[in-house]
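The structure appears below as structure tokens.
Excluded from the complex is one protein chain; the other protein chains are retained at their positions.
Chain IDs A, B, C, D and E follow the sequence of writing; residue 1 opens each chain.
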């Protein structure tokens, strides 16, 4: 069988550390094009992966005869490049946050639908073993009715991750639109929707840009969410947890409590009201830190959905709903009102 | 020197487990009166502490010639009894939440001021060693500028603590007015104000009564606070953490992070951005669980402030400000707007 | 509703530490008779539990108008007393091993069947949380096809438990018939049948009486079992694990391994071939040691089965099958041949 | 002094990971010949160790003028190649199990005796520090009279170790003759004889081939052994412990219990009936896993015995006795009778 | 057989917590007399142990017809009372330090020798399991030649132990003569002599009285010792280790190091130059703290030596040699010279 051809648009850290090696490791894919405005970056990856280098994304998408396109660009380019790719009949894997507005997100969904191609958003936290296990336990009713939760994602900021360090687009509002909320918060919005199997209908929030110099986007955000079933909880995102990354989620239910990624030894700890306790050692969470980053599962899932013509776990609609929560949080902060979804 | 005479009004759990034994252990105090509407409860404590039993609080306060009055009653009685006691020229130690409205709280303050007597609210968390140490570290600038925090207090509900179990006044709106927020949330509102040394100016919140049957008060509350200095954080309270009490606070700053009562071995863990970590084994937190409840520090502090005529650490004004946050949270939940303080 | 009346026959350790306190704690039962050949022992328990003391078991069973009879006697008396009680129309809870021969066991079953009454054998290990959880995991297919197992029960010998110490009937062949195999081995024969949900068809064994002086029964036994499904494993019993009790079971399957009561912290540890590991902190195993012997679950289950007229989990047939394995082991040791069941 | 010359026959995993590097590290030996039916394998090792490559074992043994011959071949070739080498006047180090029948083993012993040369069988477990320490403690009487034991060796199967993976000769009866029992069980038969300093006189066993596809040898074996002194115990071997290797031995005695290789931190734990406990951190056991495989001690011991003309610790007679146990287990399984040795 | 009669002279803490209960627990002894200058103390113990109370030690020793005398008095009375008792033909167990001068010690030895009776000094550290095990390991050559050591004994001071608290004779020079060195240092002088099996020939020291108010004896002492075999080491004693008792000894040898009472979990840790490490969990050390003070072993040993007419492990000569070291340390401090023994 012939391999699927992929064009990776953007050669920053997410392409370097995730998309490119994961496509390379997938036996059904061939990397045919890499693209970056900075030609040297494109050339470097091209030679590493034996692909063609481009500086113009349109050329990269069309000339390369790619079947798949990975969009690894600053947030403000997610929508236009994804739409273009879909219009060219490509399956698209786009980084999060999906877009910078609801309108853009809708355009992406429509373009892919019109083309009859897949659109997937790279919310890798759904593939973390502790998240999958928690979803399974909740679905099976192991903790009974869910009452509340807290979920957070914070680290020291993108300067330690981005290829451009402190000069990264992450800190510029016109390119990022959203700061920690878009970088980290949207991950937890997506994964808490997924784990709880519910949609949120109300958002309150306070947002600050107090920790980073030379930045005009949010770096601290605390939000509260209410689900259609009356579950309430907090979702926080921060670029100022420099003393220790926190990617934890805690879920409180009638019969017990689940602690996810909240313990150095166990990915999941279930504690029950009957006094019993179950510790799960599962695979490690995917972080930006060094260490065993074998695979986030995102690329493999995307490729499978194309090969088997199945709906991706995080399709455009899913990405859209997770994005809505973050956009509502920003609006709640500005209007000082709770926002209904 | 003659001993101070105290009348303890209300013979429920808080009187039994804290006020009475702490007064008994204090060498400068003599328990002269105990009072409860249920005569047998009053008699039982009277014989235990060699005091006079009353069923009428006014008699208990006036006839006993008490110098001090401890108000250990359901929330809706805090204000009237405290005001009466102050008017009779007594120093008052009142349980939290101070009152059920701002007006009541103001009346209490005025009554004590007019009488020239002390009014203290029993926010014992200020005397927890880890809270005191955190305040000291923050004051000394050890973690630099504070960006955000999360603080929570949750357990399985007052039915495991109250002398009346599931029939407790804690679950009845007309007597309690506020549920988990008043029982637990106000503790954290008070202690986070104290630790950070700042006042909060904006509150958002969502509140639910989803976990307890036969209850018409809140049992889940998630709130967000913004300080005058732009610190944002979450404060949550719950009566549905049946699988494990949580009384933790985490504070994020420029140079490090403080984790309070968030680890089974260490009351305080300071982690710094330079990679160093300091673990503090301090005295244990005061909880309702069995175990080393030697003293909360509240009664001793109150007695000292009377003896030395010093301002109590948590006087009426302090109690009022902490109460305001909780009342604002309830209003925010109802109006779906952020409330300014 | 009227309480069920129980007569407890035999006032040795098992009656003192398990049957009597568990009946006492059960709200649906009244202890009406206690019986022991040594009158002072019977009197002591009679006064402790406000019951009638007997030295003649027939009288105790008939005169007391008991509904239930607990047989807490040396092994050689299990059958005659149980048969007598059944013939008198009593529900019978008999200690393990059920009997000293297959014939006796069959008589017990028939007598109860004829009377239309319950017969239960006190194999309490089925109620140990880790055993229950393991059965559930295996039933759910979590470890796939089971290949093999090892299960053991050993401690320092009955002299540390029996009311008669080194003079106990446990060491006399004419009263005990079987030593460690009957005291401990039959427990594991029963519980491994239960956990695996399979019957064993072949037994090989070696048995020794090498550790105890003044004893003429087996104190060491090593056996191997083959199930109808081709599962093979070892079952060992010993009265010479004086340096540390061992009550562990390990089960090896296609997808993982379960370790039960083999770790000081976790009652059950599941290790999977995919590298994940799940540690279960469950309720403690029931042992003869001091400590939290709240309840073995045996008496409550027996009472429930009588009250609801349901089949007891370990009825006569179940007890019989577990006994067969032990008897086969003794025969295998003597004949030096594998015994088919 | 001139170095001893060695010819290593067979270039599979055991030669690659043990024999070749250990000869290389021994200052008194020179590797002169490597031999494998697959020429490329022989060439690869020849160039790595600067030796001559052969595909014909007879040539390798004779032409190379080797003093020593290491037999690293499938089981069915152990005897013929060892006999040939001995007849050519070579000292022989043969892998375990020594042979596939008692007759073959006797021929090997005779051939070496006739040649006046050494024959050693590579039972490396005798050199494991915890095994040596246990032998010493038992010899010194530290645990008194030994009553019983259990010893096991199981892992996920030779497909993870053999150079041919799932196509390995280990799974083919005509080449391996014995499966897990010959691969792993014979190790424990040898080492338990050594540690206890006793011979076994009776064997019962059950053996299954239930876990591996495309295999016609045993992959599960449970056996029981009785020693001349009345010690009884279990010896198990398995290729289906995929969730975790187990190489443990537990020995129960009058005064205490020794646990060998049964704890992740301590190679040996001695627990005594007086309540004391001694934990030994010794050198690591030799396993097939990656990690510190500095040396099994086998090659060094063999070379020393040749250089000093001393009897090897595991000579032909020792290998023969350990082999007998395994062969008896297979016979016991087939005849369903205990086999006397 | 008739029981030995004992008179215990002095009813302070050492009598209350050690001598009296240990005599009581010994089946061969009857407490016939207790004596204290303070009559109420004597009466209290007399009624507790059913003995005769005395305030005059001579009467207590003679009138009671005691066979044994325990001297539990301030240091300056050790010699006169022991000498008197020996002269009356009594076996004497005297607390440490044996005496306040070499002359006194010699008189005690002579008096007992003349009477043909036993004299034992209560150096209980020789009976600590870790000390016994270390002596055995060193004697067996397990750590080879010994090079050096450090041994220390420090706690918060006798005020927490003595029946008189801060008013204790321990702090008065005319009664105690020696402070921490006599209370604690002499214990380690004795036990290090015992463990190493060597005598010390040279002592240097510095001593201070810097920590205790209202005390005129040493509370800090650091000394160095040289043995006849050239072993050098430090011995320290302190009454100012208020933040944690330290009773540790470390011994450095050619082949390894022994750490005694230097770890919370293990009484003895042996670390070897070959990288192996052995942890011993043995019985607990005897301290003045609360907890399992079943027996120091001293009284039982003394009684055995009288009953079997054997030399006590710590007879007068042994006590004398240990005392000499402490006296030399005081002299070294004063003269600023090393003292030869």
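Operating definition for what follows: a residue touches a chain if its C-beta (ideal position, glycine included) is under 8 Å from a C-beta of that chain, and two chains touch if they have at least 3 such contacts.
Worth saying up front: this structure is predicted, and the values here are computed from it rather than measured.
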Visible chains that the absent chain touches, using the contact criterion stated earlier: B, E
Among E:24, E:106, E:148 or E:198, the residue in touch with the chain that has been omitted: E:148
Residue touching the undisplayed chain, where the options are B:276, B:310 or B:335: B:276
Which of E:16, E:204 or E:217 contacts the chain that the document leaves out: E:204
Contact partner of the left-out chain, one of E:76, E:241 or E:266: E:241
Touch residues of chain E, complete complex, unshown partner: 145, 147-148, 150, 152, 154, 156, 202, 204-208, 210-211, 220-226, 230, 232-234, 236, 238, 240-244, 252, 254-257, 271-273, 332, 336-338
Residue ranges of chain B at the interface with the undisplayed chain: 129, 266, 275-283
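Operating definition for what follows: only the chains that are shown with their structure count from here on.
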Classification of the chain A:chain B interface as same or different, half of numbers criterion: same
Centroid spacing, where centroids are CA-atom means, of chain A and chain D in whole angstrom: 53
Where chain A and chain C are represented by their mean Cα positions, the distance between them in whole Å: 55
Touching two or more other chains - residue numbers and ranges from chain A: none
Touch-based graph of the chains, sorted into line, ring, star, complete or other: line
Complete list of chain pairs which touch one another: A-B, A-C, C-D, D-E
